[in-house]
Structures are given as C-alpha cells and as structure tokens.
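The complex appears here without one of its protein chains, the remainder shown in place.
Order of writing sets the chain letters: A and B. Residues in each chain are counted from 1.
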Amino acid sequence: MYDLIVIGGGPAGLAAANSAWQKGLRSILIVERDKEAGGILNQCIHNGFGLHRFKEELTGPEYAARFIDMLKETGVELMLDTMVLEITAGRQVHVISAKDGYQVLSAKSIVLCMGCRERTRGAIGIPGDRPAGVFTAGSAQRYLNLEGYMVGKRVVILGSGDIGLIMARRMTLEGAKVLACVELMPYSGGLMRNIVQCLNDWDIPLYLSHTITDIRAENGRVSHVTVHKLDENRQPIPGTNLEFDCDTVLLSVGLIPENELTRAAGIQMDPRTNGAVVYENMETSVPGIFACGNVVHVHDLVDYVSAESERAGAAAAEFVLKGQREGEALELKNGADVGYTVPQKIRAQAVEKAADVFFRVRRVFKNSVIEISDGEKVLASFRREHMAPGEMEHILLPRKILDQARGGQITVSAKEA
Amino acid sequence: MIDVAVIGCGIIGAAAAFELSKYQASVAVLEKENDIAMGETRANSAIIHAGYDPKPGTLMARFNVQGNAMTEQLCKDLDVPFARIGSFVLAFSEEETATVRTLYERGVENGVPGLQILDGDEVRKMDPEVSPEVVCALYAPSAGIITPWEYALALAETAVRNGVELHLSTKVTGITKIDGGYRIETTKGPFEARYVINAAGVYSDVIHDMVAPHAFTVLPNKGEYYVLDKSECGRARHVLFQCPNQDGKGVLITPTMDHNLLVGPNASSVSGPEKTGNTAEGMAFVREKAAKTMPSLTYRNAIRNFAGVRANTDKDEFQIAVAAEHFIDLAGIKSPGLSSAPAIALEAVRLLGTCGFRPEKKADPVLTRRKKRFRFMSEEERKQAVRENPLYGRVICRCETVTEGEIVDAIRSPIPPCSVDGIKRRAGSGMGRCQGGFCGPRVVDILARELGISPLSVLQDGAGSYILMSETKKEAQD
Partner (left out) sequence: MKELVCIVCPKGCRLHVDEENGFAVTGNSCPRGAEYGKNEIQNPTRVLTSTVRITGGAYPRCPVKTDRAVPKAKLMDIMKELNGVTLSSPVEIGQVVLRDAAGTGAGVVVTKAL
C-alpha cells in the first residue's frame, strides 16, 4: 500500500510527488506511460519556461530536469513505460507494462496528473478531403523535436494557440515555408510574445476572424487549402477566400483535459473545464483523490501547473497524515463574462489564510474589475488593467471574505471598471 | 492459367474469395489499392439491414434477407464484431405512418422475421432520446451493426489462409478474351484466368465494359457522416432510420461496434468515385436531419467526419449475372450490399457452376479466425495475454486501449498492412477521440521497425499519403 500514487510523470506529477515528499509522505509512486518523465516538456524545446518559478528563462527539457533532479534527492519511485488502465474510487490503481505485466496497486491517496490532449480536425469538423498532412501541432512538434523529421515544407496553421505559434517558428527555422496562421476568433489565443517572435519575426501573416473552409488532396497528401473570412456569426463570407498551395496543415485549436480515468472512477466532472470538480486543496469529489495541472483545467504557463500541483501534493500528504478536511463547502459560480472557476468548491473552515482561485474571462477586457459577490452583496473586487481569454486569471480570496459569504455560494464576474 | 480472378477486394470481392477458397480452385484477387476494403466498404453506415426496404422479388430483397440470416454465424466463426441490436424506421406524420405500413408489408413479403409496428411511446421506452414528435415506427429486430472493414478483412484473411492469392496495388487496365478464359492486364503485369468475377464496386461498370456490351452506368453518390465520441454512444440503442425517400434511406443515428455514435449520411451525386471529401453543406444537412430524430444530439464530442461513395447505378437493382462467357458481374452493389455480401458470394459460386465451373470442396478449409482484442479482455485475460507476450503490456493507443502486441500481430497477419490506417483498421489504434494524435508517431515507429523501412516511407493510408517529408539537419549528412 502506497501513501500516494501519482498518475502521470509530467510537470504536474513531478511537482505533486515532490511536494508530498516534502510534507512527509515516504511511500510515493509516480506512474508514467512514456519512457521518461517530464511529459510534454520534453518536446517543448523552446524557452520561456520558469520565469515565475525560477526567475529565469528555461527551455522545456531544462524545466523538467529541475524537477526530476529534485525528485532524485527523494525516495519517490518512478514507474516508466507503464499505462494506468483503471482507477477505482477505493483508490486501487490497475497498471500494465511490458516489463512487469498487469498489477493492481493500492494507495492511501491518489493525485491525478494526466494532462491534456489536443483537439483534432474531427472535433472541429473542417470540410474537405482527408489526406495525410493534417497534424495537430503537438504531434508535428514531437516528430520534429524528438525524432528529427519534418512533416512538411509548405504549411498553413489553423489556430493561434501557443503550440501553433511555436511550431510556426520551428518549422521556419528548419526550412519550411509557413504561409499563414489562421485564427477563428478576432483575437489570438496565444501569448503576445509568441505572436511577435514566432510570426512577426518571420513575416508570417496572422489572419484573425478567418478559418479553413476546404482542404484538398492530390495523390493522398494535402495539396491545397481554402481560407475564408468570417462574419460576426462565425460564418464564412462569400468571396473572401484566400487560396494556399501547401502540403501540410497544422492544428492548434485547443486542448482538452484527459479525464477518461477520472470519469471511469465516478469522480464528479465540470462540463465548463472538462476536468474534475475540485475543492480548495485540489481534492475531487472522491475523498483522497486529488487532481492538478492540465487535467483539471488548461493552464497557460507550466509555472502555474507546478504551483497548483504542489498544493495538490501537499493536500494529499495532509489527507494521509491528518485525515480528511471537514466543513461545509461554498460553491463558486462563474458570473458575467467568466467561463469557469477552479476550484469549484471551497471549504472556508479549512482555509488558513486565503484560497487561490483561477478562472478565464470570455472576452478581452481593458481597465476592468473582477467582482466577488455572494448574490446579495459584493464582497471584494480586484482591478485588472488587461484581461483576455488566452490568459488565466488568478486571485487570492482571503479567509475573512469567505467567512462573509451568505447563502453558501460565491460568484466571480468580470466587468469594465 | 488460374481458375478464377476476382477483380476488387471490397466486401463483395472478399466474400466471393472466401466462398471460393472452400473449393479446390486456384483463385487470385486483384485490388488496385494498397489494402483491401478501401472504397465503399470502409465508408458506409455499417449496418446489416433487416431487408424490408428493397422491393419484393428483387435480388436486393432476396440477398439482403438471406445475407442477414447468414451474418451472425459467419461473424461468430470469423471473430467479427457484430450485434443484432434491431432498427427503427421512425414516422413523424400520418403520411410517414403510411410509409411505415408499406415497409412492414414489404418486409413480411420479403421474409423479414419479427417485424412490428410500435407507437411513439413504445419506441421511446426502448430508445429514450428519440424525438417526442415520433408517432410510430417499424421495429425490425433482425437488423444489426457490424465493423465493415473488419468483416472484409476477416473474409479476405481467411481466403488467403486457404490459399487465395491477394495482389494489392494491382489495377486492372484491360481484359481480353483468350482461349479458355481471359488475359487481364494490370499495373503489376498480366494474369490469365479461366473465369473472372467483377467485384470492382464503383468501377464495376468500367470493368464490365472491358468484356461485355455496356449494360449499366455507375452513378457515384456520396454520403457524409459524423462519428461521435464514446460518451455519446448511449444516446441510441437501436439503428434509428427516418422514412426512406428518393435519395436513399435518409439520415440515421446508430451506435457502432466500437461504441461510438454514427450520424449520417446525406446523398449527393458526385463527378467521380474518388470524390470522398466532406462538404460544409453535406455536414450541415446531416446535422439538420439528425436533429429531427434526436433533438438532444450535439456535436461537441464529434471525433471525425468521413464520406463514402455508393456504387449506385442507372438500374435500381444489383447487377449480378453472367455478363459474358466465363465472366460474372457482382456489380452495382449499393446498399444493402454489405448485408447481402455472403449471399451474393454463394450466388457467385452458383453462377460459376452455370458456366461449367464446379470444383470439388476442400477436405478441410480454414473456416474460423480468432483475434486478440485487449480492450475487450477481462482482467484475467489481460494478465494472461501479457504473460504470453510482453508487448501486450505496452498500451500504444490510449483512447482505444490498443497494445503493441495487437499492432505487431496486425503487421504479421495474413494481409499485412503497410499504412497507419491499415493498422487502425486491423488493431483499432487511432480510432478514438484523439484520432491518432498520441499513438500516430508510435505506430509509425512500430511499422518502420517491423517492416524494416524508414519512417519516411510509412504511409498514412493509400498510395502517396506520406506522413513525413524529410529528416532535419540534412546538411550534416551530405
């Protein structure tokens, strides 16, 4: 019986395990499906990681190495090349590997750190032929950075999420011609820094409020892409078509938390995040099972994943060493122009000083205010000069504000100041 | 000179080859694509129809009902996923109620077992998400769902194990009559055969015209589909049809054997058999029509679109006949072709007999097939599988829980795949919600390793569908 089993050895899992060790757990196992720890960071060879956490700019593999090195100082076990098939609410973990076969492991606590996957062509229904040459940006990144293969020479990128932008630069540096980056929304979902350094630096045009309306194939491979400008209802405007001769389409159209194991364990899910509903300490609806990182909600920066995961790891340690947190939970609701909140529930009684709350706004804001209310009166407000859907917002809700809430709920909303 | 050449290895060619492989005859199957089941067979509604739809007295009616009855045992023997889940034809108006009655009577005349007309409430009791607007429905308990490419693979693999030669990437370019048979020119050289079976699907008119006077014209007709995630599978418990109209059987909603939900098709005539692209209009049409059957349906969890081209012809009937001396058409096989396939194969053997070809049965042909599917194994079976072969302990496709063992088994199967989609059709990897995003690169690796080729040579699917273009850091090598 392990004190803690961490599902996934990416940035979330590494931070959670390390933190649980620091808080006193001594029998910890990380189960990782890949042949090495570090998760997606291993293929994110660009820099920009760690500014918050380490106050310096690291590449993905360097950021991962910092945490892997920390773990080497602990007694945390790492089980690689092993897939988790099932997790039960009774905290049993079914795993399988070529080396050790099928095993059923038991744990006093579990932290779910499975991360997320990329949305695909099928999820967004791009019309046209279905040839080779359509990749999610992350798959192309793996081929390029880990395995040393170019997936194409003439590229159109759909979606201006950060992975797509980073790949625009990487493909260009390796000799490909990136013809366009096409974004459905009137604003980019990526960081400004990536727009400048990955697109503008290389004269790659960004078409906002545009989308791919047709993909055509020749001899089994992408040969042509049609792009249209969209009206305010996101419908293609006739006559605005742009035609691109290309061999490759990269998709950077969003990430989806990977929660098959979570659902199968009967853990309560939140349709707004596609992740588990969590309490202030990242505990799910099943006692002793925690979740953190992109499996709960998609983060912008790995630094935030690490911080959240350290809280989850510490909470797992608290659960094992001191027992479950008590108290009535406040429900957090998303109000005007707020898409979701994490956590969705706060046990005020268990909050020492303040509770971290993360959320995303639904549109771009300048000079705005985040308002916290209990439905009757405004309990607190936070000023923001700038907010955008592509940037996760964070506030700290002090215990005394939580204690003031009446009616068992708190609403987070955004509006112009 | 061989005894029989079968042109085309879709479900019809595969079924014919399987049936012929039970006899002491030399048989070759010529397939223009790099894998079997690459046309209509892999892109259709995946339904084994009950048989109330075709007009009584037609070959379509006869072979559909007969084929349906044969499918269950065949699928058991060959380990093909098949389930007789039953179907509804839904009526939304008095006019459609009349159609349902007509179909009922037709079905009874065709010999379809167990037909009933149920009222709307009875239908919704059996399938709760069906629209409240439905007033009644024809219930056909013998209708089923199947994995069509696996069906064709099972038949063709078993045929190959019985000695049938399968020639892939072998396109027939001309056929000439020679003494005692035919000379078939192909892109892989000539073949000589005493008898020829034309099972060329959407190209069956072209093949027919090489030998016999023009008799029918294929009018390629495209149907587009949505595949929804497993989370949506439970929305339909039966195959949900609307009343048929002049364009076909209309938009249906059905669970699949892989526990997805399939929605479609539309019907639009296209200029050529290869025009299998999806269109915004076609997809919108499917959504609109499906909403009538199931107002609660959403596409948030769509995982793929596809389209297939039906081999409709200018005749409303299968073109099954001795078309010339020693030349048999199994042509113009549109819906219900998949359902009819085993019966059509029997008919092909009978027609060969009328041409004077009556070989002896083999003493002990292979008639069964078994396949390991990790995802459907119990915990005990999984433990056993990984003990026997450690590769069953490495899960490659997360969404469908497909192991490296199954992928390597597929590569070593009687009809080895050469593409990532070929693996997908055999092992199921990449069929799920991430559509190969995770497993794709890993499958490329395994294929390259097992076949001893460079990853640069691995195909996504058909000829020319290269995945990778070049190595990086090329100049370091030069």
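Rule of thumb we're sticking to: a contact is a pair of C-beta atoms (placed from the backbone, for glycine too) under 8 Å apart; a residue touches a chain by one contact, two chains touch by 3 or more.
What you are looking at is a predicted structure, and each value in this text was computed from that prediction instead of being measured.
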(message) Among A:26, A:99 or A:193, exactly one should touch the missing chain; which is it?
(response) A:193
(message) So one chain is hidden, and I want to know which residue out of A:33, A:46, A:154 or A:311 touches that hidden chain in the complete assembly.
(response) A:46
(request) Using the touch rule from the top, list residues of chain B that touch the missing partner. (result) 472-476
(message) What does the interface between chain A and the hidden chain look like in terms of residue numbers?
(response) 35-36, 42, 45-47, 57, 59, 61-62, 65, 145-148, 173-174, 191-193, 195-197, 200-201, 385-386, 388, 391
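Convention: only the chains that are shown with their structure count from here on.
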(message) Taking the mean of the C-alpha atoms as each chain's centre, how many Å separate chain A from chain B?
(response) 38
(message) Considering only the defined contacts, which chain A positions touch chain B in the complex?
(response) 33, 81, 83, 85, 94, 96-102, 117-118, 120-123, 125, 127-133, 136, 138-139, 142-144, 147-153, 174, 213-217, 219-221, 236, 247, 258, 260
(request) Within their complex, state which residues of chain B touch chain A. (result) 226-227, 276-280, 282-283, 299, 301-306, 379, 382-383, 386-387, 390-391, 393-395, 398-399, 401, 404, 433-438, 440-441, 455-456, 459-473
